[in-house]
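Below is one structure, written out as structure tokens; the observations come after it.
Removed: one protein chain of the complex. Kept in place: all other protein chains.
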Amino acid sequence: MATVEARGLKKYYGEIAAVDGVDLATKDGEFLVLLGPSGCGKTTLLRMIAGFEAPSAGELLIGGEIVNDLPPRARKIAMVFQSYALYPHMTVFGNIAFPLKAQRMDRAAIRKKVDWAAALFGIGHLLDRKPRALSGGERQRVALARAVVREPAVFLLDEPLSNLDAQLRASARDELQQFQRRIGTTTIYVTHDQVEAMGLGDRIVVMRAGVVRQIGTPRDIYHEPADTFVARFVGSPSMNLVRRDDYLLGFRPEHFLPRGVQGGGASAGFSFKVTRVEYLGADRLLYGTLAGFSDEKVIARLPSTVSVSIDAEKTYDFAVEEKELKFFDAKTELRVAARPL
Amino acid sequence: MDAAVKSRPPPRAKATGVVLDSPRWLGPLFIGPAVLYIALLVGLPFVMALYYSVSNTTTGGQTLGYVGLKNFAGVIGTPKFQTALKNTFVFAAISQAIIIVLSHALALALKKDFRGKRLLRFFILLPWVAPISIGTIAWLWIFDSTYSVLNWTLRMAGLIHGQGFMWLGIPHLAMGSIIAVHVWRQLPLATVILLAGHGSIPQDIHDAAAVDGAGFWRHFFQVTLPLILPISLVALLFGLIFTFTDMIIIYNLTRGGPYDTTQVLASLAFYTGIAGGDLAEGAAIALFLFPLLLAVALAFLRIARRTEVI
Partner (left out) sequence: MSERIKAIGVRAARWTILGVITFFLAFPFAWMLITTFKRTSDLYNLKHNPFLFYEPPTFEHVHRLFAETLYGEWLLNTALVGVAVVAITLVLAVPAGYALARLTGGLGEKLGIGIFLTYLVPPTLLFIPLSRVVVNLHLDDSLWSLVVVYPSFTVPFSTWLMMGFFKAIPKDVEEAAMVDGYSRLGAFLRVVVPISLSGILTVAIFSFTLVLQEFVYAVTFISSTRNMTVGIGVPTFLVHGDVYFWGSLMAGCFIAGVPVAILYNLIVDRFIAGFTVGAIK
């Protein structure tokens, strides 16, 4: 059973808690994403799972065994680093073969495995090159091949797409997910990019300041955020949050539409004064303020299919469907049940 | 959660390779031998030197009696010592001053790339990369009172008549010659260090200064110089250490002469302690170097701290 489990895991650096009590358990074969802003502890958590940092408290289990005292090489894990960490003095073949050499495999067996791993990622023609002669995308594939070749129980990936340019990133994301589905190994993936997280993850662990704020599928995270942090972190532009008495009212820009455009069903009305219109092609972003809510700034997103004409400096009658309104306690920031308006 | 499963604690994987993996063990293992060696061959002799200076040891003798500060007291009053002390500072100050000016000029001249730069750099580096004693002997030949090529050239140029200067035989000339050789020896290193400093200034800054209308001198003194100040201080400190502690140049050029006028603390310590056999007095003289070096070291640390703040 190749699952990773953290129980009350903590990591202190002096007085500072980088990870302050994390409980999670992966499902066998799932793609789990650790998502959060920099400094939230996701990388520290990953490094504890890999074995580079010893936990200050709590237990870490891989495959049902407590591994707190095991060095990285004994944990049956493979890791892809943000910089890929290819061995610069070895060829691509040497890089991929390296973990197998550590296992004292014989040369013929190594050859077979390296060819298999290289074929998986289409880099068989690069085996004689050195890393410095490779492009970013090619290096990434070599790193993946090296990770795969030992057939580990768990893959750990530390922001492996952040060094690629934007265009490459999208296609790399696609390939990565297909590859993981095919090979079925439990994968833990760290990123600060919520688009990546939503696109790749079976489940997402949203972290902030060393603690887990929510674990759930992308759908859960997006539609049922557990607190205001999760609500604002995922989704671009972020969810609108306006204050009303002692709670916060949240609604996403795409649900904030002109009254006429809203479908039937109960909806809450707002008086929206538009200050700026951004025409982005597929969408229009409307920036403005809400009357009656102490002029808090809100954003509306109109798809191009809605052709209502909107001008700046005018006030319009907008509405949000009641089922899309989320309520949060203003003090604890946690999600609470719906209230009457 | 199944109650039966909950009651069984999960198995703990066995810890392997404690020494090979743990930083706590590997660290001391890796650094231990070097530290031990240095403690034995630098630390220990240093302490011994301290003790010798307050004893009456000689090279032949077996005695090691404590005599308090007698050696220091005895030595401080002698004109030999005072000359040596004065010379140590004078040589260091003058040679470093000349080196600062020349190395900055040379570094500026070498900044741009041009054909043959590598070859030129090789020639410039020669005094530093060749062994000290070898270079000094070449100068001994150049300064030779009879056959000096310097004298010949000056005579040919009509600047002097007759035999020429006794470069190493007349006290102030001898001092000048020694300073010249110090400058000759260290200028390459100082220049190369400055060049590295120049290279670390992003071109953008120079461009911005040009756009802002800075002329050559303003550009140099208000933009370039402040930025290479830390590294030029590093060069200065290394140079000071060398000039304070060197006895090779003096040993080979003048042996401290004429009449002990070019002695410095380091060479005097050598002649007294080894050639003269009075280990205790030699140690005492050498120890006067230590406060100077300590001051230099502390200055260096402060600069290193300030520039390493990232």
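The letters A and B name the chains in turn, as written, and every chain counts its residues from 1.
What we mean here is this: a residue touches a chain if its C-beta (ideal position, glycine included) is under 8 Å from a C-beta of that chain, and two chains touch if they have at least 3 such contacts.
Here the structure is a predicted model, which means the values were calculated and not measured.
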Chain not shown: contacting residue from A:39, A:58, A:71 or A:258: A:71
Touch criterion as defined above, residue of B:97, B:208 or B:274 at the omitted chain: B:274
Option touching the unshown chain, where A:11, A:146 or A:213 are the choices: A:146
Hidden partner chain, touching residue among A:99, A:210 or A:253: A:99
Absent-chain interface as seen on chain A, which is shown: 50-52, 71-73, 77-79, 81-83, 85-89, 98-99, 102-103, 146, 150
Absent-chain interface as seen on chain B, which is shown: 17, 20-23, 26-31, 33-35, 37-38, 41-43, 45-46, 48-49, 52, 57, 59, 102, 105-106, 108-110, 120, 122-127, 129-139, 141-142, 144, 146-147, 149, 152, 184, 187-188, 192-193, 196-197, 200, 216, 230-231, 233-234, 241, 244-248, 251-252, 266, 269-270, 273-274, 279, 282-283, 286-287, 289-290, 293, 296-297, 301, 303-304, 307-308, 310
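Convention: only the chains that are shown with their structure count from here on.
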Whole-Å gap between the CA centroids of chain A and chain B: 55
